[in-house]
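Questions regarding the structure given below will be posed in turn.
What you see is the complex with one protein chain gone and the rest in place.
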Amino acid sequence: MNVKTYEVQLPETRELDILDLTEIVEEKLDKSGLQEGFVLLFLPGSTGALTTMEYEPGLKKDIPEALERLFPRDIYYHHEETWHDGNGHSHVRASFLGPALVIPFKNGQLLLGTWQQPVFIELDNKPRRRKLIIQVWGI
Amino acid sequence: MNVKTYEVQLPETRELDILDLTEIVEEKLDKSGLQEGFVLLFLPGSTGALTTMEYEPGLKKDIPEALERLFPRDIYYHHEETWHDGNGHSHVRASFLGPALVIPFKNGQLLLGTWQQPVFIELDNKPRRRKLIIQVWGI
Partner (left out) sequence: MNVKTYEVQLPETRELDILDLTEIVEEKLDKSGLQEGFVLLFLPGSTGALTTMEYEPGLKKDIPEALERLFPRDIYYHHEETWHDGNGHSHVRASFLGPALVIPFKNGQLLLGTWQQPVFIELDNKPRRRKLIIQVWGI
């Protein structure tokens, strides 16, 4: 039984960018040499989120449009009183989507669906350079 | 410390069906023989989701109604341009709810609330026969 914790630097992201994390995660899984277990992905920050999706151009627009519809940027957020940085909507979106994702693997392969990719969604209203935690557990 | 990975075939599901997974998960937990740890449930696919709920007939209607209200099926989804399969809403719903669920156990018993069941929610617009990954970790 083993655990390996990696910290990965993501490329700069702008609001509502969605990054496919598959290659980054597979590289760390290969590096770990583990065969059966799970990968824990975690975004240290309160204005970004992790989930899975079919990573294709249409859904890369549909998910941001759903976020704008459900958590509009132009309504009043009390967060503004604290920081005056205009990203109340970013924080609320991030709390609803969540910062963590767990994916099992076997025979050294992630047990994802054929059309399912792990993704990071940038929600902040200014460009960010994020670090992502990838922790691999297994035998 | 041990890990066991199981793949379970679920019965055919139709859009907005909700399946109680309690018995399936408890069976694998018993089979593993482990006493203290956690169960990781993962749905390999981008049009289904896992969460917990009180599994009763009213909420089995309320959760689908909330999904229809928040992510209507009859608005425009760019996903349509890629696949023309009419399930853009299914994908967006799945990304918001998430594909993974982790439940701790002790003394060989899941530490769920009395009125809390792990469930699979079918979100695709055509009937599916799903496989579910159940990974048990513990001592």
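Note that the chains take the letters A and B in the order they are written out, and that residue 1 is the start of every chain.
In this section, a residue touches a chain if its C-beta (ideal position, glycine included) is under 8 Å from a C-beta of that chain, and two chains touch if they have at least 3 such contacts.
Here the structure is a predicted model, which is why all the values come from computation and not from measurement.
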Residue touching the undisplayed chain, where the options are B:Gly33, B:Pro72, B:Gly86 or B:Pro104: B:Pro104
Positions on chain B where the hidden chain makes contact: 1, 36-38, 51-54, 56-59, 61-63, 65-66, 70, 96-98, 101-104, 106, 111-113, 115-116, 137-139
Residues from chain A at the interface with the omitted partner, ascending: 1-3, 5, 40, 42-46, 70-71, 77-83, 88, 91-92, 94-96, 98-100, 102, 133, 135, 137
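We take it that only the chains that are shown with their structure count from here on.
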Separation of chain A from chain B, taking each centre as the mean of its C-alpha atoms, in whole Å: 20
